[in-house]
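Structure provided below as structure tokens; questions to follow.
Shown here: the complex without one of its protein chains, the others still in place.
Right, subunit A next:
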Amino acid sequence: MVVYSFYIFDRHTECVYVKSWMPAQSPGTAPVLSTSSDDAKLVFGTVFSLRNMVRKLGGDDDAFISYRTGQYKLHFYETPANLRFVMVTDTGSASMRNVLHQIYINLWVEYVVKNPLAPVEHKGGAGVNNELFELGLDQFIRGMM
């Protein structure tokens, strides 16, 4: 299993964290998703629309979980506080919903929210980019690959 990239969006729809595990040279196989801010916006627009459509069709309790293209699979998890986690992996991977939930519980809440000096709102990603979170996430993701 390969994880290509990972995004966190806050309740103000702002992208507060991006990370990419793209191998440096990937001749044609990996999707050309970069982690520039434009892409983050596009990713958010996509998951936001899909989530709204899913709810419209399937009722308010229905959740948008993932979609798959020929090149990649995009996983989505949203907390009740409207924090959105997005992970892009290869097409063969199983559901990452649980993984995203674990990232929320064990990394986000522990290292970002509970850091008393980090701001509550993460304007421009402030406070998210701390060492423990970064390290924990990287280890967690590499452990799965």
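One rule holds in what follows: a residue touches a chain if its C-beta (ideal position, glycine included) is under 8 Å from a C-beta of that chain, and two chains touch if they have at least 3 such contacts; residues count from 1.
Here is the rule we use: contacts and distances are computed from a predicted model.
Enquirer: Per UniProt, what's the omitted chain called: "Ribosomal protein S14", "Ras-related protein Rab-14", "Cytochrome b-c1 complex subunit 2, mitochondrial" or "Trafficking protein particle complex subunit BET3"?
Expert: According to UniProt, the chain not displayed is called "Trafficking protein particle complex subunit BET3".
Enquirer: Among A:S20, A:T79 or A:N130, which residue is in contact with the omitted chain in the full complex?
Expert: Considering all chains, including the one not shown, the answer is A:T79.
Enquirer: Name, in rising order, the residues on subunit A that touch the hidden chain in the full complex.
Expert: Here the touching residues of subunit A are 11-13, 41, 44-45, 48, 60-61, 63, 79-83, 101, 104-105, 108-109, 113-114, 120.
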